[in-house]
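Let me begin by handing over the structure; questions about it come next.
Missing here: one protein chain of the complex. Every other protein chain is in place.
Let's look at subunit A:
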Amino acid sequence: MSSGLRISRTVMRSSSPVLSLLTTQTLRCSATAAAQTTEQNQRLKTFSIYRWNPEAEGDMKLPVMHKYQVDLNDCGPMILDALIKIKNEQDPTLTFRRSCREGICGSCAMNIGGTNTLACLARIDTNLSKKTKIYPLPHMYVVKDLVPDMNNFYAQYRSIEPFLKQKDASKLGKENFQSVEDRQKLDGLYECILCACCSTSCPSYWWSSDKYLGPAVLMQAYRWIIDSRDEYQKERLDRMNDPFSLYKCHTIMNCTKACPKGLNPGLAIAELKKMLATHNSAEVASPKPAAQ
């Protein structure tokens, strides 16, 4: 339809008034003809979306799956495009988090077709006979519709102290030199966008999310432990030395499979376990004075 308009504009510029009348008549006919063909050519995809309103009354109090149909000819390729289109055109009450639309902020993490991914990076399956099921991240408290309560996740992240800590106060304000090899150790760890796809795909995190830190937070703990500029390695490792924080990982490896950025939290956790194997907690509790 838009291409039809473009052609009509160029025709009208170079035509006489009589001719322009003729072209408007033909334009009108072609527009209605075009509208009829797009209705016949609509590729309708069904989305089954989890809906729950905390302020609902009576029999609307329970969560429900709503089905929406979207014409894929008129929609972007990603699930987030479909969600925004549904919110714009069909149901403005559909609630979900989104920000960058390019897979870097981690806001739109949700369970699409059984897998935890970012909605902006998940392509719509163009098979029209199947419906796409969209749920919020599993085993998280739901604030509304597809929005999970991330407070526990953020509190766990805060608890590992994800910032550079140095014992020597005289280093403050000076540049911390780091070799190329030491910086390469951080590759594959710093790219984490804290979307929580991995942690919420871990069954161990489902059953013990108040005590087990989860793969996302553990990978960040590892990132700070192996950072050559950080001087609190032993204390950071000691924070993991209890039955739950790290050792509830049973190498299920759902985390690595779910990561939408292609990172490997399972490997980071294994490295943490290896480092803890040779760690001495007694040394951290009562440190020996450095030999002069």
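By our rule, a contact is a pair of C-beta atoms (placed from the backbone, for glycine too) under 8 Å apart; a residue touches a chain by one contact, two chains touch by 3 or more; residues count from 1.
By our rule, contacts and distances are computed from a predicted model.
Peer 1: Given the options "GATA amidotransferase", "AP-1 complex subunit gamma", "60S ribosome subunit biogenesis protein NIP7 homolog" or "Succinate dehydrogenase [ubiquinone] cytochrome b small subunit", which would UniProt use as the protein name of the unshown chain?
Peer 2: The missing chain's protein name, per its UniProt entry, is "Succinate dehydrogenase [ubiquinone] cytochrome b small subunit".
Peer 1: Sort through A:S48, A:T126 or A:N151 and give me the one touching the missing partner chain.
Peer 2: That would be A:N151, which touches the missing chain.
Peer 1: Which one touches the absent chain: A:D71, A:D91 or A:E235?
Peer 2: Candidates A:D71, A:D91 or A:E235; residue touching the omitted chain: A:E235.
Peer 1: Would you indicate which residue among A:N116, A:T132, A:S204 or A:Q220 is in contact with the undisplayed chain?
Peer 2: Residue touching the absent chain, from the options given: A:S204.
Peer 1: Under the stated touch rule, tell me which residues of subunit A contact the chain that is not displayed.
Peer 2: 141, 151-152, 155, 158-159, 161, 165, 167, 169, 172-173, 204, 207-208, 210-211, 232, 235, 238-239, 241-245, 247-248, 250, 273, 276-277, 279, 281-282, 285
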